[in-house]
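With one protein chain removed, the remaining protein chains of the complex are shown where they sit.
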Amino acid sequence: MYVAVKGGEAAIAAAHTLLAKERRGDPAVPELTTDQIREQLALAVDRVMSEGSLYDRDLAPLAIKQARGDLIEAIFLVRAYRSTLPRFGYAQPIDTSAMSIRRRISATFKDLPGGQVLGPTFDYTHRLLDDSLNEVAAEPTAPARRPIADDANAPHVADLLGEQGLIEPNPQATDDAPVADLTRDPLAFPAERDLRLQSLARGDEGLLLALGYSTQRGYGRTHPFAGEIRMGSVEVHLAPEELGFEVPLGTIVVTECEMVNQFKGSAESPPQFTRGYGLTFGHSERKSMSMALVDRALRTRELGEEVVAPAQDEEFVLSHVDNVQATGFVEHLKLPHYVDFQAELQLVRQMRREWEEANRKEAAE
Amino acid sequence: MSDAASYNFAYLDEQTKRMIRRALLKAVAIPGYQVPFASREMPMPYGWGTGGVQVTASVLGADDTLKVIDQGSDDTTNAVSIRKFFERTAGIATTTHTSEATVIQTRHRIPEAPLGEGQILVYQVPIPEPLRFLEPRETETRRLHALEDYGLMHVKLYEDIARHGHIATTYAYPVKVDGRYIMDPSPTPKFDNPKMDMCPALQLFGAGREKRIYALPPYTKVVSLDFEDHPFEPTKFDRGCALCGSEGIYLDEVVTDDRGGRMFVCSDTDYCESRRAEATEGGHALHEVPR
Partner (left out) sequence: MSTSAVARGFADPVHDSQKVFRRALDAMAHPGRIAQLGTHIEPPAPLFATSASLLLALADYETCVWLDDTLAEVPAIAEFVRFHTGTRLTRARREAEFAVIAEPEHMPPLTAFASGTPEYPDRSTTLIIQVETLANRGWQFTGPGIRECASFSAAPLPPDFPEQLAANRARFPLGVDLIFTTQTEIAALPRTCRIVEAA
C-alpha cells in the first residue's frame, strides 16, 4: 500500500552532514583558516562586505569559508546576520577627499594635483598563469612606498572641473534632510538618488557590470570618462545626539569612482558635464565603475532624458539588482510546487480533451 | 548558537517586530491592500517563505502552538525546516493537527479542516501583486489599485474565455476583497478560494522579497473574480482519496510506476491521517486502496 512520503527531517539532517563534509574537502589537505581568506582572498572579502552591506573583515572571511567560496551565498550569510543587528544611529557622511590614498587614477587629465598613483592593481599585468604560485613563494618585497603627494592635496577631479562651471555641482544635502535607507523602509518608486545609490552599492556586481556595459554599447548611452578612481582608507564618524560632537569609529577602505559624462543639455539643464557616482567597500574598481555608469544612466528624470534602455529604467534596475533576492527567488523553484502543478495538470488534460473534440468535430464536418 | 537562549525570541529583533506589527495592523484595517514593509534578510532564502516567517515571528507568543505546512503537508522539507526554525528560536509548541494550532504558516494550501475563530493562518507569498503579470511596473499597478481600475484583469480573464471557453487560471486565482481591492491569494489552487470567504480565522499574507504584507480579517467577503455567464468554478476531482476515502478535498496525483500507474491521495496529510484514525477508532475497516 502506498504511504505518503515522510522523513523530511532526517533527509535534511543527512544533507547538512554531507554538506559539511564537502565543505571540508580532502582532510589530508590542511583546513583553510579565515585569516588566510582575509589576507589572501582579500578581493572576495571586499565583495562580500560590499554586497553584504557590512564592513567586517572577520565575518566576511568566515562567510566565504562557510559558503565554500560561493560569494553570493556568503553575501547572503552576512546580510542575514546584519539584519539582526540593532541600529544605533547613522554615521556622518565619509569624506573621501580626506582619504589616505593607496590608489588614485584619472583618465581625464594626464597629471593633476596629488598625482596619479597606480597602487596595487591588475591593470598592466600580463594575464599569464604564474606557476610559481603553486609553491609557497618567498615573501614578495614591496617597493619602497613613493611618498604620495600629500593626501590632503588630492582634490576630486570632478571638483577641478567644477571650479570652471563645466560640470554640474554636486547636490548638497541639507543637514536635517533624512537619508533614504532601504533596509528600514521598503523601496518605493519613484526612487530618489540617495535610495538608488544605496541600492546599487548593495547590488550585484555582475548585473551592474552588464548594465554599465550596455550603456557603453548604445543602450542608454551616457558618454562616460573615468574622471577619477580612488581607493584608500577613510575615517568614519558618529555624532550621537546626546554628545553633540563627533566621535571616530574607525577607518574603512573604500573605492570611489566618479564618472564624468558628456551631456548635450536638455530643456531642464544646460550643456555641461554630468556625474555618475560609485562607491564600494574595500577594493573593487569593476563594481564602483559599473555603479557609476548605472547611477548616471538612472538620472533620467532629473536631467530630462527619455528612458529608452534597461539601464535607465529604475524600476527594472532596482527591482532586480539585489542578488540575495534574486538567488532566493530563482532557487525557490526547487521547492515543491505539486499542488499548483496538479491544478495545471487537470487544466491541460481538460484543454487537450476540448481540443481533440473540436478537431474531431471539424474533421467530421 | 544552537539553542533558543542565544537567539532573540522568534529570531527577529524587537524593532523589526514592531515595524512588522504596525504594518499588520494597517493590513487588517485595509483588507486586501498590500502594505509595504521593510522586510529583513532572513536566515533562509528569499522565495522560501521569508515573508511568512517574518509575519509568524512577529505574531508568535510563548503560549502559541504552531503548525507549518507546504503543499498541504507537514512533512515536506521546507515545512520541516521552518517548523524547526521556530522550535529552535522561539521554543514554542508545534503540532501537525490543524485544530490544535493557534498559528498556521502555509505555502500553497489552506487546510481542509475548517479554521476557527482565534486561529491565524499565515501565507507565504511569492508575488503579492495580482496585476504583476499584466503590468510589470509597481508605480503603475499601485495607481491602478488606487483608482480601483481593474479593467486589465477582466480583459485577461475574458480573453481566456474567448480562447479556451473558460478561465484558464488554476492557482493564484484573483479575488476581490470586501468589494474593493483585488488580491492575490498566493499560489493556492483555486480549489481553496472559497475557504477564504467569511473565514472565521484571521488570514495574514507575507511577501518577504517583494516587501509586502496584506490581510483578510475574519468574516470578510472574498469573491473569486468571474463573469455572470462564466461563474467561478473550483477545481473538482471525480474521485476520493485512495487512502482515507474522503471526497471533496484536494488530491495529489502520485505516480506509482512507470507504466502509467497513478493514484490520488489527500494533499492535506493531517486531514488524511485524522480521517484514517477516526475510521480505525470507529471500528471501520481502513479504506482499501482501489485499483
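Here the chain labels run A and B in written order, and each chain numbers its own residues starting at 1.
Throughout what follows, contacts are C-beta pairs under 8 Å (C-beta built on N, C-alpha and C of every residue); 3 or more make two chains touch, one makes a residue touch a chain.
Here the structure is a predicted model, which is why all the values come from computation and not from measurement.
**Q** With the missing chain put back, one of B:N8, B:S81 or B:S99 would touch it. Which one?
**A** B:N8
**Q** Among B:L202, B:L225 or B:I249, exactly one should touch the missing chain; which is it?
**A** Considering the complete complex, B:L202 is the one touching the chain left out.
**Q** What residues on chain B make contact with the chain left out of this view?
**A** Chain B touches the missing chain through residues 8-9, 14-15, 17-19, 21-31, 33, 35-36, 58-62, 142-143, 145-147, 177-178, 180-181, 198, 200, 202, 216-221.
Simple rule for what comes next: only the chains that are shown with their structure count from here on.
**Q** When the centre of a chain is set as the mean of its C-alpha atoms, what distance in Å lies between chain A and chain B?
**A** Inter-chain centre distance comes to 34 Å.
**Q** Going by the contact rule set out above, which residues of chain A touch chain B in the complex?
**A** Residues 1-2, 4-9, 11-12, 76, 79-80, 82-87, 182-190, 315, 319, 324-325, 327-332, 335-340, 342-347, 351, 354.
**Q** Please output the residues of chain B touching chain A within their complex, sorted ascending.
**A** Touching chain A from chain B are residues 8, 11-13, 15-16, 19, 36-43, 45-48, 50, 70-73, 75-81, 84, 107-109, 126, 136-139, 164-165, 168, 170-172, 187-191, 209, 211-212, 235, 242-243, 250-254, 256, 263, 265-267, 269, 272, 289.
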